[in-house]
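Quick notes on the structure that follows.
With one protein chain withheld, the remaining protein chains of the complex are depicted in position.
Read from first to last, the chains carry the letters A and B; within each, the first residue is number 1.
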Amino acid sequence: MTDLPIAAAEEAAAATAGHSTRRTAPFIPLPVTAARATTLAGAVITTASTFMSWTYTTDFPGDLTVSGYPGGLQVMTLIGALLTGVVALGTFGLKGLRWLNPARTNNGVLLLALATLGTTWYTVIDIAAKLGGFANLDPGGIVAFIGALVLFAGALALPLDRHPEEAADTEYYELGWFEQVTPVVRGYAWLREARLHHSELRVPDTRKLNPWLQRLVIVVVYALGLKILTFGLATDYSDIFIGYLIVVAIGVWGLSASGLIKQFQQLTQHNKRFAGTIGVITAIAYPFAQNNELWANLGVYVLIVATVALGLNIVVGLTGLLDLGYVAFLGVGAYTAALVSGSPFSIWSGTQFPFWAAALAGMIAACVFGVLIGAPTLRLRGDYLAIVTLGFGEIFRIVVRNLDGVSGPKVTNGPNGIAQIPDLSIFGYNLGDTHSVGSFTLGRFANYYLLMLVITVIVVLVFTRAADSRIGRSWIAIREDETAATAMGINGFRVKLVAFALGASLAGLAGTVFAHVTNSVVPDPYQFSGPVPPNSAFLLAAVVLGGMGTVSGPILGAALLYVIPQKLGFLSKYELFAFGIALILIMRFRPEGIIPNRRRQLEFHEDDAPAPGNRPMGDDTVPATTAGA
Amino acid sequence: MRHRSLLILTSVLATGALTLTACGSRSDDSKKGGSDSSGGSKTTVVIGVDAPLTGANSATGLGIQYGVQIAVDDANAKNLVPGVTFKIKPLDDKAQPATGQTNATALVQEKDVIATVGPLNSGVAQSMQQVFESAKMVEISPSNTNPALTQGKDWATGTKTRPFTTYFRTATTDANQGNFAADYAVNTLKKKSAFVVDDKQTYGAGLAGIFQGKFKELGGQVAGTDHVNTGDTDFSALVTKIKNSHADMVYYGGQYDESELVTKQLKAAGVHIPLMGGDGMYSDTYIKTAGQAAEGDLATSVGVPVETLPAAKTFIDTYKSKGYPGDYGTYGGYSYDAATAIIKAVKTVMDANGGKLPSDARAKLVDAVQKTDFDGIAGHVAFDQYGDTTNKQLTVYQVKGGKWTAVKTGVYNG
């Protein structure tokens, strides 16, 4: 790994400027040394401010009155400022820290500075808004406010990697009528040029590192990820959670600009099996890392919706079929499991299947429904599937409500649902009881979390195995161009039906655990859209937000969409509204999701110039070579 | 070189992690200290509230939250339990079972929470009962009406068993209301033939089923039955069926959202027979939206009319003067009584422990709540061996001149 000083890199870039599209320019014209000095000074001032008192009263959550050591939201500012400072030092060429900026760009510094500014100003403004005016700030708060601004201004003055200049004769059809107005066009062109552009910067290849070192890095990063996650969950009021979100979201963006994330993806890609194992171990460690049933409860539900989203991803992401009633298959699984659980409310209250049999029954039942719905509709082209699945999702709830012996045969106990579902017992281990493992105690939800984790791992394996197989390649071929795929000899109907049925049975499998965790199944949660997952719109959004066709995308998407609203209680009134707007914005600006599938990303950005020979390494996209011809 | 930078990485991470942990604990401590100092030497006892506070059911849910809030404020103002300041912790279950369960877990985790009032929906309660049972924590629902929640699966056949010892409710079950309504329809209104409709929800279907059974038993005829879906707006086919059945009344089990449309379309089609329902319909919104068509319609509700109880009047005045959002009419009174039952039980537990809160206060509270016995604002509050309220006081209201007017108050024994 070459550790070129950044100045040399800049010179090299300048030398090849003729045939390279790399363009660096600051937003604020300052000499580079001055800009660097300002940035570092800003970082130091901001860091120092977190050791001061920010406000007079303890009324503000987190108690920011203490001088001497930071607390509450100050911690967020501290982490942001420290990280910015350290990465900036590395970027400026301090030996031993240069690895923090493998892409040799100042963009990472700018984004980290933005994260610091965001969380600091959020805190200061929040104090003023909550306590009534800026008069409630202590000097520390004002220092932080100014320090963050200095930091950000310094970063803006650094030479930043930007989009290439717009050609003078570029036409902007998207402006519509405004294309006639010169100032608007000028402003628009300036905005386009102002965009940061770092996705194609090369990073040194980490795969040449000592293999043990590679593994150590993976372990450390996963452990750190767990720590960050549990820290976020442990925030006990929404103010600090917002500050945390600002730092984490923009911070991750900044680290990805600096190329660190790209390098980490290289590592995980290179050590796929090891990284996967460590990932699972980290997930197992989650209930042990804290002794809190509430978090375990959150964890269980996140895993359930993530697993269901992953199943949906086979249908939507891989095969390109739009299923708008997917939650019904979860419901089929849950009801099946409830019926054979031995609950006194089940019509077969005497029968109690062991878990493996119940899980199998749930899968089979969901699969049967998948085939019943899929068979008549998958033969047809176009969007009929969307309406039929949407209809099925609605009908499922109505039918389940009706099958109570009054307005239909007695099967599901109607609107009252099937309550008092007993806890599972696997090999004599009752999941409802609290167990001690060494010095750790595992409560009811922690037990179910671990069980659900096993199911998630199974589903991930099924997903990757299936996607890598002949049939997976057929799915992708169908998604890309059904006519061409059929011409190449793929039986479109059969392949789509398999995808649909497989997706349904995976949802059914998750449903069997869902029934036991909630202790009861009732018809109402299985709807198209609602305030709380699981519902079909939520699952679809999880897949879309995370990234269609990838493994980690839907899991991340489901986790974000589940946890963020839980922590931001005050937003809950407008949650669904924000959810709808978010869907529109994602589709408009980042349709490939947070973790893009390379193939899909190209599809969505056809007009953007591709960068040949610079494929990002970290792509857990299912490799799609020529479809099984 | 590489190694050195990794060392730096690790040390940075370690320091960061330590800082985080340290700070996390500090903020917790200081928070506790803060509440202690502000409350003097008083202990803070928290009553959890779980109800849908946002979304379609929010009006009723907020009524529960502020009903409890007023009870707590009253207790603090009157210093009902010396040395204790009561607070509420409201959580929003969005009418979803999984969220209700998460909230139950959160309330159990919080050390200061001693008991919970809620939830609104029977379906949500089913997911919460087990969590509270394991934690030995009292849960009093002001609105759950599904008899199986307290009396077990076979309640209808007479073999009642109580599944959860920590679950109580101040609302009466569907059984009392449905029977009382049928009795009034046959014996007072002299109705001979009823058309029974429900919305296939726990509350509505249960109520309609019981009404139907009792109505037949008393010699009435069921001219027909039908079921609708919540969210439906067009009931013309149903109205034609009712008209053709020549029933002289309609019984609707469900909420006002649909029944106001049914009564409107019924009267518009020239079928001038009264529509009767349960307390889910006993709301001013029903009259406001249905307008003239609501005239003569009936609803049953638990307790005596509020005008006859000074305490209830004070409650409503407080609710209005504080400008609280939500609908106090439906379950506000039961929520107030549920919270008061908890507060009184806390006093009992503390008195038995020399004026201090025992360490196993939650578990002791279960017995104390079981022995509850006082006059609340919605009637007498006490619980039977299943955790159901012993208050069998019911009132029939009729829309007269655009207002709900009490036409019969009585006790159902049967």
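The rule we apply is simple: a contact is a pair of C-beta atoms (placed from the backbone, for glycine too) under 8 Å apart; a residue touches a chain by one contact, two chains touch by 3 or more.
FYI, contacts and distances are computed from a predicted model.
Novice: When you check the chain that is not on display against UniProt, which of "GerA spore germination protein", "XdhC family protein", "Amino acid/amide ABC transporter membrane protein 1, HAAT family" or "NitT/TauT family transport system permease protein" does it turn out to be?
Specialist: This omitted chain is identified in its UniProt record as "Amino acid/amide ABC transporter membrane protein 1, HAAT family".
Novice: With the missing chain put back, one of A:81, A:340 or A:388 would touch it. Which one?
Specialist: A:388
Novice: Which is it among A:357, A:380 or A:437 that touches the chain not included here?
Specialist: Answer from the full complex: A:380 touches the omitted chain.
Novice: Can you say which of B:158, B:219, B:270 or B:401 touches the chain missing from this structure?
Specialist: B:270
Novice: I'm checking contacts with the chain that's been left out. Which of A:40, A:229, A:242 or A:316 qualifies?
Specialist: In the complete complex, the chain left out is touched by residue A:316.
Novice: Where the complex has a chain not shown, which of A:277, A:469 or A:483 is the residue touching it?
Specialist: Touching the chain that is not displayed is residue A:483.
Novice: Just checking the interface: what residues of subunit B touch the absent partner chain?
Specialist: 56, 58-59, 200, 225-229, 231-238, 240-241, 244, 256-257, 260-261, 264-265, 268-270, 285, 288-289, 291
Novice: Pick out the residues on subunit A that sit against the missing chain.
Specialist: The missing chain touches subunit A at positions 174, 176, 316, 320, 322, 324, 376-377, 379-384, 386-388, 390-392, 394-395, 398-399, 401-402, 407-409, 481-484, 528-529, 537, 540-541, 544, 548, 573-574, 576-577, 579-584, 587-588, 591, 600, 603-604, 606.
Going forward, only the chains that are shown with their structure count from here on.
Novice: Once you find the CA centre of subunit A and the CA centre of subunit B, what distance in Å lies between them?
Specialist: From the centre of subunit A to the centre of subunit B is 37 Å.
Novice: Tell me, which parts of subunit B touch subunit A in their complex?
Specialist: Listed in rising order, the residues are 1-6, 8-10, 12-13, 16-17, 19-20, 22-24, 26-28, 30-31, 34, 53-55, 92, 94-99, 101-102, 105-106, 108-109, 122-123, 126-127, 129-130, 134, 146, 148, 152-153, 163, 200-202, 204-206, 209, 227, 229.
Novice: For a test of understanding, state which residues of subunit A touch subunit B in their complex under the given definition.
Specialist: For subunit A paired with subunit B, touching residues are 1, 3, 58, 62-63, 66, 69-72, 75, 78-79, 82, 86, 96-99, 209-210, 213, 216-217, 220, 224, 227, 231, 234, 236, 292-294, 297-298, 301, 344-345, 349, 398, 401-402, 404, 406-407, 414-417, 419-420, 432, 444-445, 517-520, 522, 524-525, 530-533, 566, 569, 572-573, 575.
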